[in-house]
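Complex shown without one protein chain; remaining protein chains in place.
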């Protein structure tokens, strides 16, 4: 009943892989904005690593995975501070292998793996408010949203009875409703997508949008980001098996197949509708596929993965056009890809769930596998619950911030560029005037720094 | 007889690492082309992830690793669709540990690891036809080449008797000829290099070449790509041990040592011949070393790795000049690095094979280790067989595509740039006119999208 | 007593992760310099992979981890050539599990993991001499510094009694002094920081500095580099547990928490002193936190990690200004971040060491955990010893190189740009004149190469 | 023939272009320039060191026009480029001896 | 003295440079510009939204010449830059009062 080194190795590696997804997302998003706001975009993502980690250590992990306080709605504070977790194991017991079972992990390894999910989820939202959000207001948003929206929802979806402790009790969606979500279609993607919709409404359109929609300033960065996301997503999905097991291999396979199918689906849609397959489309299709297969990767067979992938690729490629009809400046299509993709994957489980490939599944077979409508119903309830909860609470949080410290930069800041306005930086200097500095002399930095040091003494 | 979690963890991690190599290759290549064709270069690589994955799931894995249909030439279709593989194990049996042995893996984990090899091999070819290939023609090429060339050759080289099943029979090179190729010097590098030679001939020179050979538009991207390749290559080589074993550690060590030696070999050659060591040379030397050690990494000792590395670095640094003598526009030196490097590594095994470091080797000691000429002969036969098979069939496929849908873009498209012509995109917009959009107003996107949506209804 | 596959999988994965840190560092540094010296910066880092690897295989590993020659100062040459290590195991024995114990690893896996530390340490130094170091002089420096400084210091700190062999004896800091350094606060960061100080003095200020301090030419690259460093650092720190164990999970957790806290600490300091939080600051804060937690990550609880992170973030954000007061052109703040951060982490262990979270620790509790001053004293001695040894010997090596082959490029080379002068390359060509080559015709490359081939025959 | 040269704020280019089409100008050449004048630059901060950017990004517009059209074009540009804030830029007119259209070899007004 | 200015297609620069050397021009200054005129730009598509690029990349050439050489230089450029397709560009000549070579302070023709 002791720690399984192979499984622990895989979960630690997966945690590192998922950590890399947030910088990956930063470049995926950062490449899409104009060159004078790329740094702000990178920062909105990167700062999530810092803010959410601290919350997680203090109370986030505990709220998400502590023993349920009732109704499967929230965890208690037993694990606040995380130090409690040192030396403890977690796992699932079986008759021959009572808790923590044969695949026991250090609680801290599990906590770190799950932390990375908590970090990237709010980061996903940032794409909806590119070029115009105040940095510190976003930091406040991260604190509130993580606490009020993500931690509870993670408890609902990811906290299983009898995992963190022999008789620990978890969240309602996972254990009572028995909706299936292998790696976070609801808690991560629908959750972030619904929040993105709310923030896009609250912050409003960028100056000049849609007449002057900027084009991506660095498409290779977009593809670099998408590639790092794809790479890290293996930790996200296959790591969610929490063991180096056959289920992990299945999740890995389905993730790859669905993503590949989605890329083809998106590109063919582009070819038919716009005449050419684009690089931005390939990157977007990959992310759409990864999003859609996330909840399903451990519960469907390869045919299911193929179907989910193609559908996600085609539908998302069409969905990104809706924002123009709605006049909604969801700048980088978080709704069109993460909300739509998350819904596709979560709901299609109701059709493709196949218990033959995952005997440990708590759910039923899908509609196409003789399971009737039961599972489909559960999936819709879970998706709807998370969507509504996230959208409503994000509206509240967003309006609160807007009303108090303000959420959007000045119009002037938008014109000169948010990087200069919010971060006093310029992303690139490709040697204007053969080296830059000659035309732009730095004030005697010594003096400056001296001053500021004085200043700090004062 | 059950699954080994440690080995599975390593193979899953390795599969993810090898997946990352294809985007790495995309940046290695993409940085070398001019800025108006970088997106096309990235796409030729990235699309391989999508196309080959779907083929692999449908029939590719089965053709490569299904039971031999006869003569060790091709696998059968028992595994078509891959879903067959769920819950199954693979491994090597021994007397005390009958099949699947002590290092058993999920078949799907092995299938995913091998898939990544199938993806990057055709991607390697793309470097020979930079700036001028039609995107969809390349997609067709991937489908045909994967099916007719890669899947059979992978069977010859990578399919071992008694692995996928207790009495499964595999390919002729691995089991009958007993040539040694630890991670794909023949099936991957010679294969891709020979195909690159064929395609470079078929597509012909770029406009203005060699008088106007463009310089790399983004050397840092080249080094980024080379670094991701090096990183991922640990999965490629050490992962090919299919276990977290001493052999994996040996492969890891030899990979590192040979690559380091090759970088030094290339840079010193540059210093002596051209007066300066270049960044492009360092990146190229690393790849040359990685290529050359690939077949040998599990069969030679550290001295062998050093020798192979230095030789590969020096010889490839000279070999890249040949294309100018031959008037062959192998744009990014796929022949000079992958074909030459692959031959070096594959054949030098005949000199450096050392059974002391790998008791499981099916081969003999090399010439320098008292093994005589036997192994050298086998290596030459294997290398020659793959080279000829790949070159001839690639010629046929290439000519077929050229004769039907055409393989090359119009001269005009080449002049304005293939990114604009084939993908309707521009890679970079560094704020021309201090922000880009002001000088290049987007047509009311609402209108546009509306149109296109109409269009889709029609 | 045989090899533990799970632990081996984790250590191999960690070795690959740490390898990626050096390219990550190259981009972290490379983005900070001006566009006409980015390639040289990348090369100074990348070449360390090549040079140190070869030294390591030949004698470096042996000098560091071979049996102690006396006084815990240096290892012997038993492992020279590394081939000795094939098939051997390493680990720690216990009463129930005599050497190599339950977590045995292949010696080569350990050797590769440690190699990556030996590679990145000298690479860190390069940031102090940006824009002005002769490439080949730097290569010579790497050879001498690795041999005379790093290998001995690694022996002092990382070579534990009874690991590489049942009765192997290691270094004085680890075994006699019993100072705690989990992953290299002394051997890596203080060591590199002190050396950076020495080289900055020897090479002197860049032309025009500080009046014309260039600004970073590519801030996204800086963040990309910091992100790859953070990702790879999980191998660095959690991998240093040399097992997929609870201690690895603790190190992983502390690494994440401290880094997050440091980012916030740095950004808040910037906000208060300079009015805005910058992207460069976020990246720098992350690195500062990673540096400071490195020695402590396996010995402190989460509260300790939080404290160390915040302190490192704030102090380093202030420390980087000192160079202007001192008139020392430590171009990329290696002293301000690695020396200062390394000292913070190493010494704070004396306050925060908590034996409850690491029962295998050879040290005592820290001052704040009832351990009195003992451990604090040891930490100070260890830090001081490495600092002085590295600073003095680096001065000697640096002066030697300066006096013989010279260490700095000509002033003219500095003005036109070191990339052109030292590497005959230009980092970027974003299609000036709509495609570059038209305005910059390549000399008939055929001719050229022909010449040079002739040349080689001569 | 005259050459009208204008230094304007980048984001006004679209309006200026439109205004020029109004007065019948069929072509123009623009480029990115850096301006120095009453409008000041800005400062940035990198690891605590201030970095002051003295120049302001501007767009330079060059329009060849028939003598008769000169003033109308100047007016059009000035109107369209004006925001009333410091840094709006300058417009100046210089004499041109001859203009040739490369494609046809046409000279003078026909070349426009 | 005269200043010959030419707006040409980027890929013709090499030929133009050669042609100028033919007629004895020893130096020139070139820069990247964006052109607008009869030759239209192109459109791109990003996630289904069309993005139209109105300007065409051109190269601007400036050559100071002795009065006597003016016409020959104009001819040389026009010949070398002509492809016959729309967008070949313009060449114009403007008067110059004085030219000074910075290095020596020489004036007029000696400064070239």
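Per-chain residue numbering starts at 1, and chain names A, B, C, D and E are given in the order in which the chains are listed.
We adopt the following convention: contacts are C-beta pairs under 8 Å (C-beta built on N, C-alpha and C of every residue); 3 or more make two chains touch, one makes a residue touch a chain.
Computed from a predicted structure; not experimentally measured.
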Those residues of chain E which, in the complete complex, touch the missing chain: 1, 3, 17, 26-31, 64, 94-103, 105, 111
Chain not shown, touching residues in chain C: 415-416, 420, 424-426, 432, 439-443, 445, 448-449, 452
Chain B, residues in touch with the chain not shown (by the definition above): 210, 213, 215-216, 270, 273-276, 278, 280-281, 284, 317, 320-321, 324, 333
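The definition used in the following text is that only the chains that are shown with their structure count from here on.
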Pair of chains joined by more contacts [C-beta pairs], A-C or A-D: A-C
Of all other chains, the one whose Cα centre sits farthest from chain B: D
Intercentroid distance (Cα basis), chain C paired with chain A, Å: 31
Separation of mean Cα positions, chain E and chain C [Å, integer]: 52
Residues of chain A engaged with two or more neighbouring chains: 4-7, 9-10, 13, 210, 213, 215-216, 218, 273-276, 278, 280, 321, 324, 424-426, 428, 430, 440-442, 445, 448-449, 452
Per-residue overlap in chain D, given as positions that touch at least 2 other chains: 11, 30, 44-46, 48-49, 51
